[in-house]
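Of the protein chains in this complex, one is absent; all others appear in place.
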Amino acid sequence: MTTTEVARVEADPTEYSLGRRIIGLARRSGTTTFGVIVVVVFGVVALIAPLVIPYDPIAIFTDRLLQPPSAEHWFGTDGNGMDVFSRVLYAARYAFGVAVPAVTISVLIGVPLGLLTGYRGGMFDEVTVRLMDSLRVFPLIVLALAVVAATGQSLLNVILIIGILDSPVFVRLVRAEVLQLRSSTFVEAAVATGNPVRRILFVHLLLNSTKGAMAQVAVRAAWAVRIMATLAFFGVGIEAPTPEWGSMIRQGAEFMATGQWWVGIFPGVALILLVLGFNMLGDGLQDLFDPRRRAEKR
Amino acid sequence: MSEGGAILKVNNLTKTFPGGSGSTIHAVNDVTFEIRPGEILGMVGESGSGKSTIGRAITGLAQATSGGVIFRGKDITSLPEKHFRGLRKDLQIVFQDPWGALNPRLRVKTIVEEPLRLHTDMNSAERKRRVSELAQLVRLNTGLLSRFPNELSGGQLQRVCIARALATNPELIVLDEPTSSLDLSVRAGILRLLLNLRRELSISMLFISHDLGTVRLISDRIVVIYLGRIVEQGPTEKVFKEPSHPYTQALLSAHLTPDPEIGHGRHILEGEIPSTVHLPTGCFFAGRCPVGLESCTKQSPPMVNIDGDHQSACLRVADGENLLGAAQIAAPNHMPT
Partner (left out) sequence: MTLLEVKNLHTHFITRDIGNQVQVAKALNSVSFQVEAGEILGLVGETGAGKSLTALSIMGLLRPPAEIVEGAISFEGRDLVNMRISELNKIRGAAIAMVGQNPRGALDPLTRIGEQIARVARAHNPKLSKSNAATMAVAAMDRVGIADAPARAEAWPHELSGGMAQRVLIAMALINGPRLLIADEPTTGLDVTVQAQILDLLRELVQELNMGAMIITHDLGVVAQYCNRTAVMYAGRIVEEGLTGAVFSQPAHPYTQALIGSTPEKLDFSIDLDEGGGPPNLYGLPPGCHYIDRCPRPADACVRIPSNVAISESHHALCHFAEGSS
């Protein structure tokens, strides 16, 4: 190692805990800070929503249809007489409730598959890569509609579809790292020590090839939230009167023309904020896990 | 479990790799040697000599193209990995790059303990004790056991690699350039360790290196390799004091002694090492050999016995014309000051 390399390495000791490193990063990067704050705030809201909202999200007030924002209804009421504020907050539960399981499914499918196919190579790898490519070009909305038509409205199905269709991203990321790692000395050493293939995959390679994948988690969460909202906009997966930003935006779109902007704008802003927040957090995580990106930004 | 015979016998080992655009790389060409119980065999060669490939073929990390490897009397040449695995507790390897040879996400103690998990049925407490024992054996500060590899220096990392290799009490360890990536002052410690280990554990070693000084210090016998072929072998001091193959002589004369008083009337070899894709016919060294003849390019020279254990693959040994002249190999040096 040259002195330059030694000097650089020592400046970034990994002795600092992950938490401290995120904080350090947040201090340097405004966008990451923003992302962290937004996601945390929305997360907290999602958790405690039932406790803090002033009204039951599906309670109908027939005497207060389409009221503009006021002291009693901070975000006004919608076409059904439901409190927009309560609905916007409550819908955060659905956003997280879909994003978290969907991304988890993607990871649980994508990471092992990426490990296996990257290590095996050969025909297996060729076939898997083609399969993953074809999954990625699948028109999600069309598929979701088809599934719903076949099996009925089911949030679980929607989560499954989003999760499965997003797994190629993780397969690709993990596979790329495994391809680089499989000829490295410590993998050879692991073979020489007598490790069977399953340990090489799930102990040695797994620990070293998930950085890219972990960094992507937040970005994929953003995508899941957005897709969920899009599907709900088309009436897929979410049944009225369940509060969900996408379906609320749908209703709000109708009323924009007649001047009742509050019905659609508030859920719209909430959606944009959370997706943006996840994306910025994802950007920061990528910087965190990839020292080269960080160095370029200095 | 050796019967007094060789621990490892390599017979006519040949290894080729596919090169770019359909060519073939002839890395190892018909190599025969053996390693005796309790001895350190040094394997010396420059780039393209195939010495690393030989090390990997012996330890099942590369498949031989032809020839045989016999370990403790058992033919392990084309053993599929799942059968080879069981042997790995007796046959281990230490690599050149200690930074790269350890999983950066595992703690040192987990790394050293792994062979015990894989090959023994020791319980957690027994493993812990053995790991401690191993750390002491390789003179590694036990406080470092709970650290990660990136917190250790090169010398310490190589000790970890050695500890891992020793965990299951192997009979033979292949060391592929174990000190080449380490700083000068660190190398001495590792070499001292290896000599101590051999004394304490009667373990056999194959020490692969391009550094003549190191090999001379540590090996009992040496094997000199040129372009995948053995050109000379014998007891270390004998080969160093009376090198008989012209390549060995040139190699020794090219070695730079870290002492300004001792220099060399150096024999400068012309040209470069030939490519491993297009092997020369006959003796591989003939093209650069200062005493080469027509007949040297016709057939590859057989191993000629010089005396007892010392052999050389050179046609000119028999007529005594193989020596470059002792005066050219080592002479006092007078440096312009």
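Per-chain numbering from 1; labels A and B assigned in written order.
Heads up, the rule we're going with is that contacts are C-beta pairs under 8 Å (C-beta built on N, C-alpha and C of every residue); 3 or more make two chains touch, one makes a residue touch a chain.
Because the structure is a prediction, the values reported are computed rather than measured.
Taking the complete complex into account, B:V186 is the one of B:V186, B:L201, B:L279 or B:L293 that touches the chain left out.
Across B:I70, B:I273 or B:V291, the single residue that touches the chain missing here is B:I273.
The chain not displayed touches subunit B at residues 46-47, 152-156, 182-189, 191-192, 195, 210-214, 216-217, 250-251, 254-261, 263, 266, 268-269, 272-273, 333, 335-337.
We adopt the following convention: only the chains that are shown with their structure count from here on.
With centres defined as mean CA coordinates, subunit B is found 52 Å away from subunit A. Across the interface of their complex, subunit A is touched by residues 59-61, 81-82, 85-86, 88-89, 92-93, 95, 97, 100-106, 114-115, 118-119, 148, 150-151, 161, 164 of subunit B.
By the touch criterion given at the top, residues 9, 14-15, 184-186, 188-196, 199, 204, 207-208 of subunit A touch subunit B in their complex.
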